[in-house]
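Other chains of the complex are left out, but the ones given are in their true place.
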Amino acid sequence: MIYITRRERFNAAHRLFRSEFSDEKNMAVFGKCSNPNWHGHNYELFVTLRGEVDPDTGFLVNLKALSKLIKTRIVEKIDHKNINLEVDFMKGRMASTENLAIAIWEELENPIQELGSQLHSVKVYESENNYVEYLG
Amino acid sequence: MIYITRRERFNAAHRLFRSEFSDEKNMAVFGKCSNPNWHGHNYELFVTLRGEVDPDTGFLVNLKALSKLIKTRIVEKIDHKNINLEVDFMKGRMASTENLAIAIWEELENPIQELGSQLHSVKVYESENNYVEYLG
């Protein structure tokens, strides 16, 4: 069993809040992350696949195809966007890093199987001090 | 002559646009950075001072005091904020990295002189691939 990881990056705005709360209550629960005027991050995304090495190519997966898939399915939909307002796969979810990792997993799981491989892990860095990993 | 540098970080939302332009024209001029719903970054700020070493302390400047000054004057005003809407020292300026570096210089120049030192450079990283440096 071998694992291969591809890093991609995106920059986005977001806000942590519940619409049924007042701004004051959101501030009490979510702190400065609830700022109604938004803030943002340079996110780093690490997508790990597992599988067997193809003896003809020496590859587990063609990395160019994997990078293109992540860009089409994730990066183009979220880069330079507002996660709360504009990202279809985050509709109806709190815009936390945890939920981002889960939603990205759900977006990538099937297309990666169609590539002939298997998704193992989605890791999302929100900053140099915080990251989330989801294993399905 | 010796130089000392302190790094601080902030996360913020912004948008590049001119209000007299339509969204379409802003997209043509500023690309995806003009997204009306904002995007954001993890900014890194490097503030460099120059001067002589104080023989009593071995310091050019007390780094704790310098860090506190940068936090009070800059980070607390911009971290988890919207640069276009909420940051007093960016009022009336395009929210570009270039203008951020210039505005931060203007905010820090005098207070650093009051600390007994001299501002030499303000460097702002918008991403791992782009940064701006301003020397006054």
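Some points to look at:
Should a chain be cited, it is by its letter among A and B, assigned in written order, with residues numbered from 1 in that chain.
Definition applied: a contact is a pair of C-beta atoms (placed from the backbone, for glycine too) under 8 Å apart; a residue touches a chain by one contact, two chains touch by 3 or more.
Because the structure is a prediction, the values reported are computed rather than measured.
Counting every copy of the one repeated chain, the full complex in this structure comes to 6, with 2 of them shown.
The rule is short, and it goes like this: only the chains that are shown with their structure count from here on.
Considering their complex, residues 9, 11-14, 32-33, 35, 37-42, 79-82, 85-86, 127-128 of chain A touch chain B.
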